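Before anything else, here's the structure in question.
Note that one protein chain is taken out, while the other chains of the complex remain in position.
Residue numbering begins at 1 within each chain, and the chains themselves are lettered A, B and C in the order written.
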């Protein structure tokens, strides 16, 4: 058994979860996972249909993007993933989708406000949207610049408390301590995006959730005295 | 066979109905059932994925929330359930979901008006929304206070005629004489919430259903001379 | 083999198509078929879950609503069906659903305008909505009056050209020369209702389809020189 088999199999299963959970069509989207000890990232190959993808198709690259193992080209978004892995030292996985509602908010260039406790259960702040990329960045290494746009957005935010972002005019990136958590966040984000759009349709004047409720829900799941779940 | 096996199996099946009916994703939501003779409540464990949950994972607690049987922690919403069981003496089951449209109305802090006979077939009044919880209640036992918020909302309403509520900024709770009825009400509420949002999108000026039609539809299903169904 | 076995089996299959096509949840909705030679109508039993229904549960009634064969009570909407069978002599089946978008239009008390050729492929006019039922009719035999409300709406319309109606504040009834066609029309109506709601969301000022296009599409499917389909 090769030394990358385990992460390859795991990242494969995470990628396959995207169509099963309804957040991608055709070849859209990709999940990666990092093995920080071995210094490698496992990522979906570029433009391969989920129905045809096999575990062996997952590509292993180093942190500079050099292919270490695999006969296919890695996702064209690989450089975005690598920038995030380098600057967010505590994450273990990243997911990128074009899921319908999250992408609509990204295209609307609007952060998703905290409108209820479903949102607050997962993060204490609005889901941020990056700036629209300036032309000089587009002309550079576009995918790497997408990573830098995300870093810029998180300059004064914690990537450990807010595990998701909307890239303006593009779509969502989510991450987490594992690739599974990154996929979970991609699905949750889509649900939050849909709920928020419907809430504002029903009551366009509704204010954001008040801070005391945001804090309470987040703390019961993630605080020092968290009492949600089995841990 | 243990004395809680029957209710545990039944509450398990009710919980499994939530993802099957499309009203929850991941670990969101929970169903409980009460055995008033034995003085116990069977409820979903906290934060366990539906795909992995087994009947034995259902937790048995007494009416003070003490675990009577089960190796997992009960749902973090258990105290809300217990408050309702104590004050609504004729209910046998409770369901809590974050279903998309019902949650959107809860987040919009808007009661769902009676706009048609589908609604009137199930209840004679708008689906109430609680007040947004004041900060001093949030700082107390939050889940117990959620129960009290619901009781406050039902001060002048009948919990037997209106088997559902929207907790402001949070989501729906539904109940019924059995856990199965509570789940049924959760699914119906989601459908009523969707229909109402669409109705107001098509005609924002539409008035509520007139009282004579509300009464007629409710009576034909639930009145003394009810003639809907096989009873 | 009994003399009603064939129509019972056929009406059973038509009823089972409703949940399969996504136009009903739980026990909502019902389909009936008429055998005009034998003078009987086969119809879904009242309040029976589709998942549990068997062909033998279909009830056979005469045109006055008397049960001829079957151990269950017929649908509470039976009298509405019977009124339509009496006054629309060329129909062979009727379907009633609470499908989401069609019901939203019914609740909005708005006819569905002809906005495109998908609509014109099926009917040449807007899908009519009845008047809201006056209180004296509600106090009478409600389901029979629902039938009369529909007849009133069709006073100056052809039930053979327009095989569907929205009962105000209630939901859709559809019919056709066979029960299968009635079900087909129920599914098509839901799709037309959804398309129309979305069209008006995208462009609230869009006018109805012009008459020449309505005529062309309807004629190519249903006119004397129809050239759609294999007949």
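Throughout what follows, a contact is a pair of C-beta atoms (placed from the backbone, for glycine too) under 8 Å apart; a residue touches a chain by one contact, two chains touch by 3 or more.
No experiment lies behind these values; they were computed from the predicted model shown.
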item: Chains on display which the left-out chain touches in the complete complex; value: A, C
item: Sole contact to the chain not displayed, among A:4, A:50, A:88 or A:105; value: A:105
item: Subunit C, residues in touch with the chain not shown (by the definition above); value: 115-118, 184, 187-188, 191, 194-196, 198-199, 201-203, 206, 209-210, 212-213, 216, 220, 227-230
item: Contact footprint on subunit A, counting only the chain that is left out; value: 25-28, 45-48, 72-73, 76, 98, 100-101, 103-110, 132-133, 135, 138-139, 142, 169-171, 197, 200-201
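Here is the rule we go by: only the chains that are shown with their structure count from here on.
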item: Set of chains whose contacts include both subunit C and subunit A; value: B
item: Copies subunit A and subunit B touch via same or different residues, half shared test; value: different
item: Centroid spacing, where centroids are CA-atom means, of subunit A and subunit C in whole angstrom; value: 46
item: Centre-to-centre distance between subunit B and subunit A (centres being mean Cα positions), rounded to whole Å; value: 32
item: Multi-partner residues of subunit C (each touching 2 or more other chains); value: none
